[in-house]
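Here the complex is missing one protein chain, while the rest keep their positions.
Each chain gets a letter, A and B, in the order it is written, and its residues are counted from 1.
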Amino acid sequence: MKVGLFIPCYIDQFYPQVGQATLSLLTKLGCEVVFPTDQTCCGQPMANSGFAALSGACDQNFVRNFSGCAYIVGPSGSCVLHVKEHLKDEKQPEAAAHIRSHIYELTEFILDILKTEAIQAFFPYKVGLHNSCHGQRGLGLSSLSERVLPVFSKPERLLGKVKGIQLFKPLRNDECCGFGGTFSVFEEAVSVKMGKDRIARHEANGVDVITGVDMSCLMHLEGILKRQGSRTRVMHIAEILNAEA
Amino acid sequence: MKDHATLAAGFIQDEKRTNWHDETLWFVRQKRDKAAHTLPEWEQLREWASQIKNHALSRMDFYLEQFEKNALANGVKVHWAADAAEHNRIIHAIIKEKGITRIVKSKSMLTEECHLNHYLEEKGIEVVDTDLGERIVQFRKEPPSHIVLPAIHLKKKDVSDTFHTFLHTEKGNNDPVYLTRAARQHLREKFIASELAITGVNFAIAETGGLVVCTNEGNADMGTHAAAVHIACMGFEKLIPKAEHLSVFLRLLARSATGQPVTTYSSHFHKPTPGQELHVVIVDNGRSAILGKPDFRNSLKCIRCAACFNTCPVYRRSGGFSYHTAVAGPIGSILNPNFDPKKYADLLFASSLCGSCSNVCPVKIDIHDQLWKWRQELSKAGHVGFMKKIMMKGMAFVLGRPALYRFSGATARWVLRYMPFLGKHRLNPWYKGRELPEAPKQSFRDWYLQNKKK
Partner (left out) sequence: MTSRDTILNAIRSNKPQELSLPVIDKEAAITYPDLYAQFKNVLEAIGGECFEAGSEAAALELIAGWEKGETVIQTLNSVPAGLPGRKAEELAEVDTAILRGLLAVAENGAIWVTEKEMGNRLLPFIAQQLIIVVNEEAIVPTLHQAYEKIKVDETGFGVFIAGPSKTADIEQSLVIGAHGPCGMKAVVIRKH
């Protein structure tokens, strides 16, 4: 299966190991992965700040890079959701529509498209899963505590396949961490407070690692953990699913 | 005027109190979850509620005329107010005509929206708010900080101090039962003496011309049945087609608001008693304009349960006053820009867009999507002042960051403008409470080109 790897800009710049783990994992699962090297940003930071109208060039570039791919997979629920909901290209509307309906977050791609749970990973640590809102509420990666519907979690299902792992749920399992893109700087005080509270509930479980499907949330939590001098680390779920003994 | 971010930062300075506020409201959210889970048909109820409201909005002119006809036949006096000023004038005219001086009012967010109390005060007329929480904040000359729990920002001690000043209760007695009894005594005197009771309306029924008012305290009923005149104030969107639809809404309302199976009193008013007058004031005040905006009209479905307040991680940690408006919280953030987009632009950014609000909403308002759409509207409408401020905030921590040069081409430009987490600078809002991510030697792209590209 030919898969276009979508590595969001901040992962490219700050967390290359997440891109490497995603690429390695998908390859292990039998995908033929290509990384279009002219990709930049999905345009979400502008759009969420009210400037969706300005992200046209960004969108066109995205379409140029990914229009040949059967599927597009990215290790970020938030960026994937943005593309899914907002990607537009007036010159190539069909190509944009194809991308919108064939772009997947990593864990949903593994379970829903590859239809495999054959995760061969070993990660002997205590892990807390952070449910990033855009992945959870936007893409439906897991059930929501607000709704009265059957309970499930795609990331949890995959993490459950990892040998040696001990998974812990924090209280308020799906409360937002306060990253929210530009929210993290426009509403700095609330954002940091939300992050501190999220961390406190994970640390109450004595976890070694906080993981999730969105590196952006984890980057925010990491910043606070480091400021606090905490020994708790953050790792993207791809790194854990790709971890070997 | 200070914006939400600034006011919220002030609120959070007292972290212990912020935690208390957050936990108190989260507890209400949990009670809501528990109540919702008692009904397997919960999601179906939300869907029905949403559809009934959407239908009612799509035939609102018809239902308003039907309501008016039936209400008139019931002996109710019907008034129409195009805006807040007219709403206030209508009420003032009734008060003046009858020479009324003793007025009680139960909770009505509409009268808050219209600033009725302030308007009447300026004419020398005092209105006694009778909901306990509202009476507390009225003594303190504060607005309510929450539409269902008006005094949720206060602790027992604050209430005790306030009652000591105004009701001469024992100093230092913080017992909620003692304080509530004192208010009960005080307000019973007001109820018994009152000549006019003003109430809000939870639902108005087109097919019967009736009004439904829900309270737990019984203050709306104590007021309306004691006074010779009852004025009920409603935004036109409170109208529902039939009485049977009340079953859907009353099953959702209290469960969503406080986790109760229903409010203690769900009072259905159809006719005044002999010798009494019942007035209803139907208010537009910008609602018909909202009805004309396809992206935003479904905010008119709101039944004011405040579930979105209690679930909102931002509201819980910033308090009602940081929204500088009568209706705070997520729903307030999408309603207020309709009235004054410039003044309330900041509220659209008081959200991480987590989406919890849309999912607790009993009438399925797409609150977080509307926040996003409003942000686009605002930048299109060129509310430059505010947007510029945001850009400046961005610029302040981008300038002079050599590490940025690691970036190449388009990425650098986008990241430079919008994701500038570079620079350990106290003006950098990221760095204030967080460390910066460490820049690796190689980007993923560089690594890929070096190692993987055939």
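Everything that follows uses one rule, which is that a residue touches a chain if its C-beta (ideal position, glycine included) is under 8 Å from a C-beta of that chain, and two chains touch if they have at least 3 such contacts.
Just so we're clear, the structure is a prediction, and the values are computed from it rather than from any experiment.
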Selected residue (touches chain absent from view) among B:52, B:95 or B:280: B:52
Touching residue (missing chain; options B:188, B:342, B:380 or B:452): B:188
Candidates B:100, B:243, B:381 or B:439 - the one touching the absent chain: B:243
Residue, one of B:6, B:19, B:216 or B:442, that touches the chain absent here: B:216
Listed residues B:77, B:115, B:140 or B:271, member touching the removed chain: B:271
Residues in subunit B touching the chain absent from view: 24, 27-28, 38-41, 44, 47-48, 51-52, 54-55, 57-61, 64-65, 74, 80-82, 86, 130-133, 136, 149-152, 154-156, 159, 176-177, 179-181, 184, 187-188, 191-192, 205, 208-210, 216-219, 221-222, 225-226, 236, 241, 243-248, 250-251, 258, 260-273, 282, 284, 288-289, 291-292, 294, 297
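What we mean here is this: only the chains that are shown with their structure count from here on.
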Centre-to-centre distance between subunit B and subunit A (centres being mean Cα positions), rounded to whole Å: 32
Partner subunit B, residues of subunit A touching it in the complex: 7, 9-20, 23, 35, 37, 40-41, 43, 45-53, 58, 61, 133-134, 137-138, 144-149, 172, 174-176, 178-197, 219-220, 222-224, 226-227
Subunit B to subunit A touching residues, read off their complex: 4-5, 8-9, 12, 15, 18, 22, 26, 33, 36-37, 39-40, 42-43, 311, 313-314, 317-318, 348-356, 358-360, 372, 375-376, 378-380, 387, 390, 393-394, 397, 406-407, 409-411, 414-415, 418-419, 421, 429-430, 432-440, 442-449, 452-453
